[in-house]
Each structure stands twice: as C-alpha cells, then as structure tokens.
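Partial view: only certain chains, each at its native spot in the assembly.
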Amino acid sequence: MLETLDLECTRADRPLVSNLSFTLSAGELLHVVGSNGSGKTTLLRTLCSLSRRSAGDIRWHGISIDALGDEYRRHLAYVGHSDALQGELSGEENLRVAAGLVGTVDSIAIRNTLERVGLRNIADLPAKILSQGQKRRLALARLPLLAKPLWILDEPFSALDTRSVRTLENLLAEHLQTGGMIVITSHQEHRWQAATVHRIDLDS
Amino acid sequence: MNPPSLFTAARNVFMRDLTIALRRSTDVLTPLMFFLIVVTLFPLGVGPEANLLRTMAPGVIWVAALLATMLSLGRLFSNDYADGTLEQLALAPHPLPLLVLAKVCAHWVLTGLPLVAMSPLLALQLNLEPRQMATLVTTLLLGTPVLSLLGSIGAALTLGLRGGGVLVSLLVLPLYTPILIFGAGAVSARAFGLDAEAHLSLLAAFLILGAVFAPWAAAAALRISLD
Amino acid sequence: MLSYAAPKNFYPFAGKLIPWIGFAAVVTLAFGLYLGLFVAPADYQQGQSYRIMFIHVPSAWMSMFVYVVMAAAGAASLVWKTKLAEVLASACAPIGASFTLITLVTGSLWGKPMWGTWWAWDARLTSELILLFLYIGVMALQASIDDPRRAARAAAVLALVGVVNIPVIHFSVEWWNTLHQPASVSKLGMPSIHPSMLAPLLLMAVGFKLYFVAMVLVRMRYQILERERHTQWVAQVVESEK
C-alpha cells in the first residue's frame, strides 16, 4: 500500500504539486494526468525517491520511505522518459543485466518476456540500432520480468505501435489482477482494466 | 525471483561493465594508446637528448598515467547516466557504495591494469635504468587504483553537466597530486640508488583509505546528480 | 573489366587469383631469404647483424606503400561510392599495421648492436611510430562504427587526412640530421649498395608486395561475404561450399 500525505514537490523553489494525499492499495491504478509541464514526471520521480520532496510524507505499508530506504526500492519498478538501455548490449543482455541487479537471472523467463513484447527475433541486435519503439518495448519488458509489486510508469505508451499498445495494456491488467499497484501517466485516454482507477489531475 | 545477495549483485555489475567494454575492444585500447601517445609527445616537444629524457621519464610516465585515467573517467558513469541505467542502479535494493565499488574495480581492470602492463615498454623507450623499472611497475600498481577511486568521485559529481569532460579534470587532477608526487618520486629516487620504501608504503596507505572512503563519497555524489 | 568491380563477380575472380599470387609470394620470399641469409657476404662493418635489413627495409617500404594504397582506395570509395574500394581500404589497415610493427621491431633489434640502444627519438623512428598510431586510429575508428558502409567512409576520411605523414617519414632523414640511415637503395640513379646485397633485398621487396596482394584479396573476400550476407548470391556460395 502506497500513500502520500500532503506531499509537495517543488522545482527550483516553485511548487508544482502541493497538498497531494492519496492511497493506493493492491490491484489499484493511479492515472496522473495534466498538461505538459504540470509536474507529472516530477511527482513520479519523487514517488520513486529519485527526487526529494519539499514537504509531506510518502509511506509504503504505513512506514515512511525514507526510513525504509533499500527495502522500499526492493518493491519498485520505474520506467521513465528514458529507456535505461545499454546500446552496446543486445536486448537479451540488457534484460539479463536488469534482472541480475535485483533478482536471480532466469534465461527462460527472459526469453518468454522478449517473445511477449515481440522482440524475440531481434533479441541479439545491440540495443543502440533498434528503432525508437523497439527500444521502448525493451525498456518495458523489464516490468513483467522483475515481478515487483509497484510499477511507476512515465508515459509508457509513447513511441509504441498499436499492437504494442495493446500488449502493454494487457500487461498492466495482469499485474493489477495479481495484486500489483500502478502509478502511470499518459496523454491518451485508455480503458483501464482495473477494479479501481484513481485519477489525479495536476492542472486543477 | 529471490533477491540476490549483495555480493552477487556487485559481481553482476562488475561483469556487466567488463562485458560492455570488451564488446568494444577499442574502449580498452584507447586509454592505453593515449598513454603511449602522450609519452611519445614529450620527446617530440623536448628533443631527443637521452639524458634529459631519462631524468624526465618518471614524471612524464606518471603524468601520462594520470591523464589517461582521467580521460577514461567519462566512461565510468556517463553512459549509464545518459540512458537511465544509473537511475535503475540507484533504485536497486543494495547499498549504492558497494555497487559503485564494483564499477570502479571494473574501471581499474580496464584502464589501470593495462597501463601497468604497458609501462615497462615505455620505460625502455625513455631509457630508464633497469632498477627503476620494477619500482615504476610497483608504484603504478599501487597508484592507479587510487586514481580510479578518486576519479569516481569527480565523475559522479560532474554527471550530466555540460563540459563535464574538462570539468572532471579540474576536480580530479588536484586530488591526484599526492599520488603523482610519491609515485614519480619513488622512481626518481631509485635513479640515485636510494630506497623507495617510504614512498611505497604511503601509496599503499592511500590505496586503503581510498578503497574505504571513495565509494561512499561517489555514491553520495551520484544521488545528488540524479536528483 | 568493369564488371569485376561488382562484389558478386569479384568474389570468385579473387578466389581464383589468390592461390597463384600466394604461391608466387612464397617462392620469391624463400628465394630472397636464401640469397640474403646464405649467399650475400657478411658486411665488413656490421658482421652478420646487417641481415636484419632483408626484413627491415622491405617491410618499412611496405608500411608506407600500404598506407598510400589504403588512402587511395579510401578516396576512390568516397568519390565513386564503390563497395569494392571500401572493402579494399578496410582490408589494408591491419596488414599495413603489421608491416609497421615489423619495421619497428626489426629496427629496434638492429638498433641495439648498431646504435647501442633499442630506441632513440630520431625523426624517422618517431614518424614511423606515428604511422603505427595512424593505422591503429583507422582500425579503432572502423571497429567503433557498426554500419560497415559508414565505417568505411569514416575511415577513408581519416586515412586521407593522415596521408601527410608519409612524405614526412620518407624525407625525415634529409630534413633532420639523424641517426637513421639515409636513402641508399631507393635513391634515384645509382644505388650505393653492393649488387649481392641488392638482389635479395629487391627479391624480398617483390615478395612482400605479392604477399600483400594475396592477403588483401583474402581479407576482401571475407568482408564481401560478411557485407553481402543478405543477398542471394552469398546464400548460393555458402550453399555450394558446404
């Protein structure tokens, strides 16, 4: 369970998000919307503990994430605007590295995941020659592989072709069904297949 | 998926850095070539006189090693930073200083170690005395890891800053001076048949201190750069 | 003749040439070595050690010659955009680098008895070392770029820029008064060297050239296969050679 209490995020002393309180429980999705520059990315990075909040608190199962430290990060997967891929490594190796950092590496799971995001046949090409959308798919392939309960996704749909958009929607639905939590931003409207969808509009 | 032990995660990071670098063998070769070329530039600039070259040699080789290490610092974090991997590293459920130490070790294996291996050849070219040769290799073996360790702090601090490549040199080179003084000093001392033991134990002390403290400082700097 | 410039035709054509040229190279080199090591008289000043010359001098010539070939092929590939020139240029680099390395090593070995030192910062020695760096630069650049066409064109630009070093190496002994031997063989007019030494030297020089041609063809064939691997004719070649 992720909750925030009177959270405030500032950029260069200018508050972007303030007095934000929400609670996200297992199986729920939080869709953060807002116009460009309204602070969605800032909020998501703060929830990840990558940026520091200026006031308020963020709690994971009731305990402040500052106190939890690595223990909080153990439960968290983040995909931001950039893809976190090593251009030199192949798609498969990139996933292997990501898995090795947080859990044991399971070659079969990696191959299945690549199949799932439709990159199986180019899994051996170095990531840097992939197209924009292929890179994005590779970045997203970390999500099912790492099996973390909390996913924080910053415009994951950008650059994806229509088939991949559907694949990702299915991934999200599955994750929620198995008790996961998702915080997501997207400029498009989606029919989320979730029991509970919270929506925060940063413009209002 | 079981969380891996800290040691496994650090080893994974180490191996990953090695794999990426070996994938591009030029990455390993170029600092080495740079070292060679810089040492070659000096006789071109100073003239071919053998005695002069011999007196300069320890200083020149050590300065070249400093510069070669410093130049390769860009590789330490900046690729990982640019593509977002560093964020993922910072989000890994392990103490960041230890992951940093793993990266620094990989960096040393890829740059420091080859420099050490190459140094006897350069010593030959610059007419160093045979008894200086062993001292040169020992000082480099003790000193280059310290260069990588200290360098990691500078590299972490300058991440994502424009002109980072030159800025890092500004931060790091002053920190390098003690190592240069004792490293080159030891080799020069041997030219007069003097003992270099005091110099060497100082270098060893730097190494231990660096290995203990530098990763913490670098990790803190990384978190600041990512904010 | 022009049709041989198509990789598809060049591949079998080169395949047929290689054994002949390779054979000629081996024969010439063997004969040259025999004359140089056993027939030519010992030098009245240097004794036996001068025989390193029969390796050193031809490989020194080759180190420069190959660079010029590489730069010329590079220029051709930039101007006419022919694949064959690209492949030729990139096949040259490692061979030229090896000749340069041989020159440096044999020169060092020769320098110890002659000048009492393995190495001196003499102009010719230094510029030869820089030639090695240029070769390595070309190879490193090529290895850093994945797309072979881009790699070839980038290397061609670099090779062309570096070609200024060649006259520097050749004339360095005249421009600066140095340790190294001035031209005694390649001098126009009468060479100032005894015919019994000249003959094996020239034979070795021809042998090295033949060897170079054979090696370059072999490397070119490999690269052509690699680069044309998506095409039909390569599939057929691979099929037929299985």
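By letter and in written order, the chains are A, B and C; residue numbering begins at 1 in each of them.
Note that in this section contacts are C-beta pairs under 8 Å (C-beta built on N, C-alpha and C of every residue); 3 or more make two chains touch, one makes a residue touch a chain.
Since the structure is predicted, the reported quantities are computational estimates derived from the model, not experimental observations.
The full set of protein chains in the file adds up to the formula A x2, B x2, C x1.
Criterion: only the chains that are shown with their structure count from here on.
Centre-to-centre spacing of chain A and chain C amounts to 56 Å, using the average Cα coordinate of each chain. Contact with two or more other chains is made by residues 126 of chain A. Not a single residue in chain C touches at least two other chains.
Residues 48-52, 70-71, 73-74, 76, 78, 80, 82-89, 93, 97-104, 106, 126, 146-147 of chain A touch chain B in their complex. Per the touch definition, chain B reaches chain C in the complex via residues 24-26, 29-30, 33, 36-37, 40, 43-44, 47-48, 50, 53, 124-125, 127.
Partner chain A is touched in their complex by these residues of chain B: 1-4, 8-9, 12-13, 16, 19-20, 23-24, 79-80, 82-85, 87-95, 226-227.
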